[in-house]
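Left out: one protein chain. Kept in place: all the others.
In this document, chain identifiers A, B and C correspond to the written order of the chains, with residue numbering beginning at 1 in each.
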């Protein structure tokens, strides 16, 4: 799955450069381990809310790559019928709420999904993805307090990739870790290495289990890094090359592949086989997306009201 | 001063009951020690931002009782020329920014006053008054983080009177103290007994001195209690009578009067003299407010633009 | 599950006699009936367990349970967003904003989220949500006197309801709760007629409400008074001033047709156009400031559809383009009064 996300983003990047993907894109290359580790700890009935950097979050939750790619192109076969685009991908049928691109705004809404789960007794847990920069938004704090007071089954998951767009984390918070803010609401908070999917899995599993058993919300911070710029046209020249190199050495894709091979003893063939199947999945996805037509212009008048 | 505030609010209450004060009023009877203690720790050049419960804050900062009362009546002699009313009292010439009645909204603005003080090197400190209920607003958190990151000379002062309007503090936060939230921004935070003016003075003085010396912001929480309901038409029946009785036993006015008499050995005569002078001050204030005319209706078109 | 399309459904009235209620009592009945009929309905807001700012929820917590009438922290973004999420999962929240003015601290949740999430998702989600917004000037100064109806009139993706009497308030609130969309339910602060508070225009807030269950459809205006010489469109408190003025003018031989749109979005333009084609004159009275008022859009629609039926310049009365001042005489001078309405109608008729 991590490999699928990496390759999907690479394909998106190529298509964007070739002008086949309009608008803007925010790639998550480098952050795959956090996404896959976290999603592994959730059940398929659980809910997630996505960020502006949502392609990987969607794939990890089980959104179809073809429908996802078609959405980025504004095609009628897109998961949102072309109405949303890259900033709003998601498929509610697999529990991935179409992404909210206004940072911070998703946290109260995720808390509401959790509120409904508790009230209706569905046993669902909601995982609210947000970034380190978003930790400066008041909405997040209002949501964490509400979730804590009402003991709602939500996991606030911070993908800390050290930057808010072009701004270094040291410029917008005095704290070393975002997780320090959990105590302000008497909520458990932890920070873990986000490039190791197993570490992330363990942390999120503990938080999700607690939530499911009525133990209320938690804040889980995963420390990771962007391979790319903030968006497609960002060379990320503002980053210190030593910081970049140090992080890229921990790139989850090669690292985890080696571990699977050496530690878990999974053979080259099997790994290569997985990689091949990913490539063919992506070819199929591109085929679907390219052949899907644009929606009829009348569709713009639909979906305004239920 | 504490006595002045108590008697002023009592006069306002009477006038309101007699229909001489339109709109609504939020009295601060019972919270005088926090106001006077805090203001004593500030310099006259310092700034404060006021809340919807601002009459006492204004008086303590040195706003003229006559102009204040005239404002509550919507008279042209009011500190805001009758444009603001009870919810917006203040006199910028004495450093009391006319009150902001949207809770939480004043915290970023207070932080801006502190930003200007630092940039212009005025040596001013800003004290941002807010209530325990307001601690649930995101604006406060954004402001505390900004003040912390930019090391601005602001004191976030929480008047914790146990209720947000009719709602008990235990209904909207898990924390025992609002001051626990300071650590979320690596900011010093303390909670003190707000009905003892000297304790409040010491805590605010320490925070203000630190701010003035470039040590950045602090959060000071003062535990106090409303004698009255949230607003004039609120009987406050939702409060547990044991809670009310326990707190009223610590009412700062009689308590502090006794201490002045017994501990500081200030004679009955002197105290009675102070009280008389307050009464005559208030009579003068009422005389001024009553005799002040309503503004001409054309004035409604003024002050929209500078 | 799908709901009846209330914009087309006729009002269902099963009269079993009626009584005089205030708007707040009528709204309370609507909430009680809908909460009893459908346990997905719940109410959220600050201080609503003891009744809320206008006593709309007085007694509801006791009868419906404290898990369905919830006091929230002072976190407008938090609980409005929470209600949006809960609605997407099938609950039907009614959010009480205490004063509409406080919604601005959560504006993003309505402007960017509630009104757009369904659209951006290509119809994947549905947000059945009612937001209760007291509006207008009521002697508390500028921060408690905003006209919610005009500030959100330009926002696509929501519905806006502004009842002016108890009958409409009850029927429209029930329709709003059953609607699968985001509905701003806006009542003027002076119209609630809450007990235990001093209310101006006391008489305007009391009216007949049938005992039986009924709905008033969203999107259908109402002719509150038939007339021949001029059409006056108004809502909220000023509608009551217009009705008083119309009575006065009858003695002067001026016959005024008074239209209450009842809902601003969707707006019953046909009703206004039909009336203007009869009277050939139009006056719109709004409490909100002149710039950005909903009335200007109605004017542009009438111009488009009935330009050649208009005999006199379409007139408008609104508040000044200023924040609302506190001082009582200044506040009164800022908004349309019965007196100014009388003068304006005479002017349109006699020039």
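The working rule: a contact is a pair of C-beta atoms (placed from the backbone, for glycine too) under 8 Å apart; a residue touches a chain by one contact, two chains touch by 3 or more.
Just so it is clear, the model here is predicted, and its values are computed rather than measured.
Put simply, the hidden chain is in touch with A, B, C once you look at the whole complex. If you put the hidden chain back, the residue from C:232, C:299 or C:341 that touches it is C:299. Residue A:134 is the one among A:134, A:148, A:161 or A:191 that touches the chain missing from this view.
When the full complex is taken into account, the listed residue touching the unshown chain is C:151, out of C:60, C:129, C:151 or C:218.
Seen across the whole complex, the unshown chain contacts chain B at 78-84, 88, 90-93, 97-98, 100, 102, 105, 107-117, 119-120, 138-139, 142-143, 145-146, 149, 302-306. Seen from chain C, the chain kept out of the figure touches residues 101, 104-105, 107-108, 111-112, 115-116, 119-120, 141-143, 146, 150-151, 153-157, 265, 288-297, 299-300, 303-304, 307, 312-316, 320-323, 325-326.
Not every partner is drawn; the one left out touches chain A at residues 22-24, 74-75, 78, 80, 82-85, 87-88, 100-105, 133-134, 136-139, 164-167, 171-173, 233, 237-238, 294-295, 297, 299-301, 304.
Rule of thumb we're sticking to: only the chains that are shown with their structure count from here on.
Chain-to-chain contact here is organised exhaustively, every possible pair of chains being in touch. Among the other chains, the CA centroid farthest from that of chain A is the one of B. The centroid of the Cα atoms in chain A and the matching centroid in chain C are 41 Å apart.
Once the centre of each chain is set as its mean CA position, chain A and chain B turn out to be 45 Å apart. In chain A, 138-139, 142, 145, 149 are the positions where the chain touches two or more neighbouring chains simultaneously.
In chain C, the residues touching two or more other chains are 72-73, 75, 77-78.
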